[in-house]
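Here the structure is laid out as structure tokens; the discussion comes afterwards.
Missing here is one protein chain; the remaining ones are kept as they sit in the complex.
Presenting chain A:
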């Protein structure tokens, strides 16, 4: 579904990604784990076209996207929940959600809204509240709900568990699994490697901008070096 082939990304003169190749298959949960500063967010944003990949190929549904504008890429059927959530804090939950379905028709948006509110009943309770007044967990739900409003086939999630209480993290991971059952392909970037590998079909490990390892979620979970570096021994 999504393929990266030898992708390198630079911030000015600093190279953040070195010849990264990876593949996300239809219907799976793929996770990318790595330490702070390994380039996980850069990788995710490079897929979205911001920053652009300096070299290499990125294909979505067989179509090269590395030269496309961010907004055009995001209209092809992927949606992103970025690092730090980036909800529109001055806008209500309703307005935030409808920003997610901006380029969809009104009917499609209404239909998807029902579905999103079913997944996140909390958002229904907070419907007319400003996004910025909600708790971190609620904001994360809003960010995921907003991304789902465009009815994406591929959902990119950047550290959805960051800074949240364990019980909320549990809920978020349950939602992610539920989405996969509905047929949404998930690309999950996480520092919380244990949780992520537990639900993932496959995973990649990113270190200093290089992919150093890949395998099924279980295999990585049981790998000694992964355990040492990311799972606390």
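The definition used in the following text is that a residue touches a chain if its C-beta (ideal position, glycine included) is under 8 Å from a C-beta of that chain, and two chains touch if they have at least 3 such contacts; residues count from 1.
Heads up, the rule we're going with is that contacts and distances are computed from a predicted model.
**Q** With one chain of the assembly withheld, which option in "Electron transfer flavoprotein subunit beta", "Iron hydrogenase", "Succinate dehydrogenase, hydrophobic membrane anchor protein" or "High-affinity branched-chain amino acid ABC transporter permease LivH" matches that chain's UniProt protein name?
**A** The record for the missing subunit names the protein "High-affinity branched-chain amino acid ABC transporter permease LivH".
**Q** Give the residue, chosen from A:3, A:52 or A:75, that touches the chain omitted from the document.
**A** A:75
**Q** Which listed residue (A:50, A:118 or A:174) would be found touching the missing chain in the intact complex?
**A** Answering carefully, the residue with contact to the hidden chain is A:50.
**Q** In the whole complex, what residues of chain A lie against the chain that is missing from view?
**A** 48, 50, 69-72, 74-75, 79-80, 82, 84, 86, 88-91, 95, 98-100, 102-103, 146, 150
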